[in-house]
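For this view, one protein chain was removed and the others were kept in their places.
Note that the chains are named A, B and C in the order they appear, and that numbering of residues resets to 1 at the start of each chain.
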Amino acid sequence: MLTKKSSASPVRGGRLARVRDRVDALLPATIDRRTFLKRSGLGIGAGATFSALASQVPFAMIGKAEAADATEAPKPGAVETRRTVCTHCSVGCAVDAEVRNGVWVGQEPVFDSPLNMGAHCAKGASVREHGHGEMRLKSPMKLVDGKYQKISWEQALNEVSAKLLEIRKKSGPDAVYWIGSSKHSNEQTYLMRKFVSFWGTNNCDHQARICHSTTVAGVANTWGYGAMTNSYNDMQNAKAILFMGSNAAEAHPVAMLHILHAKENGAKVMVMDPRFTRTAAKADQYVRFRSGTDIPVIWGMLYHIFKNGWEDKNYISDRVYGMDKVREEVMKWTPDRVKEVSGAEEADLYRVAETMAKNKPSTIVWCMGQTQHTIGNAMVRAFCCLQLALGNIGTSGGGANIFRGHDNVQGATDIGPNPDSLPGYYGIAAGSWKHWATVWGVDYDWIKGRFSSEAMMTKPGITVSRWIDGVLEKNENIDQDVNLKAVVYWGHAPNSQSRGLEMIEAMKALETLVVIDPYPSATAAMAAMVRKDGVYLLPASTQFETVGSVTASNRSIQWREKVIEPLFESKPDHVIMYLLAQKFGFDKELTKNIKVTNNEPNIEDILREINRGTWTIGYTGQSPERIKLHMKHMSTFDVKTLRAKGGPCDGDYFGLPWPCWGTPELKHPGTPNLYDTSKHVMEGGGNFRANFGVERDGVSLLAGDGSASKGADLQFGYPEFDHVLLKKLGWWDDLTEDEKKKADGKNWKTDLSGGIQRVVMKVHGCYPFGNAKARALVWNFPDPVAVHREPLYSTRPEMVEKYPTHDDKKAFWRLPTLFKSVQQKNIADKVYVTFPLILTSGRLVEYEGGGEETRSNPWLAELRQDMFVEINPKAANDRGIRNDDWVWVKTPTKAQLKVRAMVTERVGPDTCFMPFHFSGHWQGKDMIEYYPEGAHPLVRGEAANTATTYGYDSVTMMQETKTTVCQVVKA
Amino acid sequence: MASNPIDLKRRKFLFSAGAGGAGAVAAVAGGRVLLQPEAAVPAAKIPIADRGYQATEHVRNYYRTARV
Amino acid sequence: MARMKFLCDSERCISCNGCVTACKNENEVPWGINRRRVVTLSDGVPGEKSISVACMHCSDAPCMAVCPVDCFYHTDEGVVLHDKDMCIGCGYCFYACPFGAPQYPQMGTFGVRGKMDKCTFCAGGPEPDHSEEEFKKYGGNRLADGKLPLCAEMCSTKALLAGDGDIVAEIFRGRALNRGKGADLWGWGTAYGKEGVKPKSDKAKEGTS
Partner (left out) sequence: MKRILFLAALFASANAIAAEAPPASAQDQPPHNNVKLWQDVRSGQPQFTTVRGVETGVLIQSRGETWRELRNGPVTLYGGILLCVVLAAIAIFYKLRGAVKLKAPLTGRKMARFSYFERSVHWSMAGSFVILALSGLNMLFGKHLLLPLVGHEVFSWLAVLCKNLHNFVGPLFLFSIVVAFFLFVKDNIWRASDLHWIRTAGGLLSGSHVPAWRFNFGEKFWFWIGLVFVGLTISISGFVLDFANFAQGRSIMQTANIIHAVFALMFICMSLGHIYIGTIGMEGALDAMRTGYVDETWAREHHELWFEEQQRKTAARESGTAPASGEPAAQS
């Protein structure tokens, strides 16, 4: 009778027998889930519970369940279906959860979802297990004498807030570091940024930093927005698809549904990667190259494109700025030079380039293989240049399809806790603060008062990749008054950040560490390994235990219904935020426009506040009502175009992919493909953004004539709109009187009435952010044209000499950041001799991120029970290593990981690969004793990042994890 | 139970060998006993019980997605 | 009557193991029992292909043929089911099955190889549909719900197909034509050619059985 699954018993609960339905149906409606479970647990096999009930209920009532279901209205105990979205990657797979008496008893595919059509990978097919979560943190805990002890929420909140307030008082608000999450809903992640702002710091960040920060910065600086331009679905329209640094088959398996469909319809699939991945297995062409040499490879392709005149000359002249400078750099990359640096053959690159050029629209996909490098921002821009040269951006089937990682990393990037921006990429200049202060309904000066100074308010905070240096770095070297004294891990895995050995030291040095997570165990165990006290664990609920919206990689926003009530003693993140805000004394300000019931800020109110303020990226049209309507009528959307045909959402694109301009009333359909001039702006069309001025060095940055979006009144390049331009154009009077009042003195980003956007788009068919050229030359970056620079840890000293890295930076995101000094020291120390193998990392399909959640799921954990390192047979034979042997992976950090050897041709002889999802072993030792009781993942293993080395991107502080060095020896 | 043709279809295997199974197996007394009345319910009232494959809306929907 | 079949399209299978966990989700099979598994051939080298495999519900089922207690039976749709009450755990079906479908709890312990467990095509077992015993012994019964095996329904790339053999074949035929030039089909034909091309009569028989 126990309706909750137990890992001990093989077939208990789950999809319950119909007989059980009836028994459940008879339970009093007032009974709560826990009591029910407890009670029903006593009577295994129906006996106890049933006989107790049978006396009250005539037997006749207990008829055939199906008959009852069919003829009677659902009553308590009947199966209810709730629609939610998988929390494991950015594809946004819809899930129908079947719930009975508050227990998640069944999971059904949603064939109607245009994004996944019912399809799931191993993770998606097992999300129901998270609704049971035996290995979760069940109550607040506190580290006492090196052991975690259960405490009450009241005590936890009191002690946590007291400690943090004490630190704030003593050292200022910047002494606390807040690590938010890409697994929060849009509303939670937005509230988190607001929360941190009211705490008075910019020291906050989340997974996007170590995921796609270089993409976001690189892409946004090239053409406007830092997001996937098209969609998974739109890839069905591609004729050629190039993956580089992406392993979609394992990281975004359901994306392959669309990709393989394209392939079957004739699209050529190409994979360029140091590793022969599962995606490569599905490719027509595969090119192996040395990790970290992406730029030579891309330039090597562009070389052939320019040489053969395959570039789109009109497109470049009308819509691209600075391609001539790129061309200069590219033509230096002759095939032999490319081969020398990257190992890629001329013929292979020629073939890929030709395929891309002659099968248009062609699209590219990249992921962390591109981004996690010291020159990640440049690699990303090199790819942009390739697509711009081919004229692929802004076309259906083309674009830069940048697959995001976590389910809501796009949303968290857009409106979440970023150290350098308020929600919506507004930045942190005074004007941005004023805009949001207005939206939040609080006084700008009050917020300013919360910060230690106005200077700190406009200074980007420390990044999550470097918080450890914020703790450990000498105080005089850091660009804030004090070192970090406390860190709040709010939905982030420590093992996904590099330099694990130093992280342990940082954890030791902290005054307080607070972990808020459904599965805080990796952080908890690491902390308990080096500390005796000062650690608090607060159980957060998963996204299945609350409501909220989530932004998929293609910018579509979906709504999650609450599947079950929070399990155990956990609370949803926004509730915890509110409770902490109460203790900190800014709960009133935090929820000025938001209704609060039982300490829970209303999610829909939060979304409406987001709608009211996020004009920059068009998060304004997606009201809760519209999103919910989409979720309800998924079947009306076309799989290939994502557009609804008929029905209540007629004309909308699924999930109203941002930018969905104007107010919800404007009924903008969302933008399926960015910068697409073939469509009217009110049909989702667009063009490149005018964000970098109108001219540079006498050259116009505005788009050429005839390259405006379809039906625009201005068929030429134009700057972004503000009240002045509107008046000049004589469009001001198209505004209503009310709008005029609000819009005066404002621009398209700050006009809270939405009038400017409405008039510009609906009346005149123009794009609010102007119409400019994309920048192939990003003059504000260290390398305006992408140039190759060797990683700090390279196995090729002669290459380092030719392609040295950047100079060290003194104050960069508040921290000194080393480049050249590390690289040169490595050469001097001959690190390449001791560590002759390239170490790279990536995903497994069964696990996600830090992996605590998925490794706690028995259905997934059974499939991957050991951490391993992939090593080529040649490298293995040279070292006397056989498949499945235990080996030590050693790196220059002096860390050594004991893992299984997987001898495979997937990697070349110079490369080793490790998945990054494991934790729970520390250099050969099982950490189980350090975990909170009953909250250790089923599978534990060495964390790859325990051994990763120093290295950060020169723009975004992205960590380098894809190219470092190691040695492997038999254990 | 055996009087119900739908039951028989799938269970004839079980009962073909004589020795009645239904009563004997009632390990979970509640469950089994409860099921007795079902035999009296006319087949029309049992929408899906004891039936195998049917090309339902759900199944057709699945086939549709497999064609993509 | 429709004949139920599984078909794994190796051109689509990306070995994501979605089918494996979907099976566990639907049927709550315990750790150590895998009714379905994905096997990758030529792993890590060009030509790599993956295939998801479980009980194929054979027409002339070897398990059924060798079972000393005759606990297997075909449903009207050709699904091979077995009665765990009768199963004696002898392991013969495991020896006979070419696909490695039969699983045993605690397999390997002396003399107590438990009752055999295998894929039921999500059709439960001989117990009354949706009864508690049925669920405990065999897992879900989706067929009776007018649904198909969850592994196929949830397959990430729709590589694993399940359902009416005729429709499944027609879906696959559509894909094969789309892929064009018979490039991939050529291999299929060759493989079967090597086994001796199956006469049409057998095909027909199978379709109706």
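Operating definition for what follows: a contact is a pair of C-beta atoms (placed from the backbone, for glycine too) under 8 Å apart; a residue touches a chain by one contact, two chains touch by 3 or more.
What you are looking at is a predicted structure, and each value in this text was computed from that prediction instead of being measured.
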item	value
Of C:2, C:22 or C:71, the one touching the omitted chain in the full complex	C:71
Absent chain, residues of chain A that touch it	846, 862-865
Those residues of chain C which, in the complete complex, touch the missing chain	5-8, 10, 17, 20, 32, 34, 37-44, 46-47, 49, 51, 53, 56-62, 65-71, 83, 85-86, 88-92, 94-100, 107-111, 113, 165, 168-170, 172-173, 176, 181-192, 194-199, 202-203, 206
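Keep this in mind: only the chains that are shown with their structure count from here on.
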item	value
Chain A and chain B, separation of their C-alpha mean positions in angstrom	47
Centre distance in Å when chain B and chain C are each reduced to the mean of their C-alpha atoms	22
Residues of chain C whose C-beta touches two or more other chains	130-133, 153, 158
Residue numbers of chain A (touch at least two other chains)	17, 19, 46, 109, 111, 117-119, 257
Chain B contact footprint on chain C (complex, rising order)	2, 4, 73, 75-77, 79, 83, 85, 123, 126-133, 143-148, 152-153, 158, 161, 163-164, 167, 171, 174
Interface residues, chain A side, partner chain C - complex	5, 7, 9-20, 46, 65, 107, 109, 111, 117-126, 128-129, 249-250, 253-254, 256-257, 260, 264-266, 276, 278-282, 286, 845-846, 858-860, 862-863, 904-906
Touch list for chain B against partner chain C, complex	7, 9-11, 13-14, 25, 27-28, 31-32, 35, 38, 48-59, 62-63, 65-68
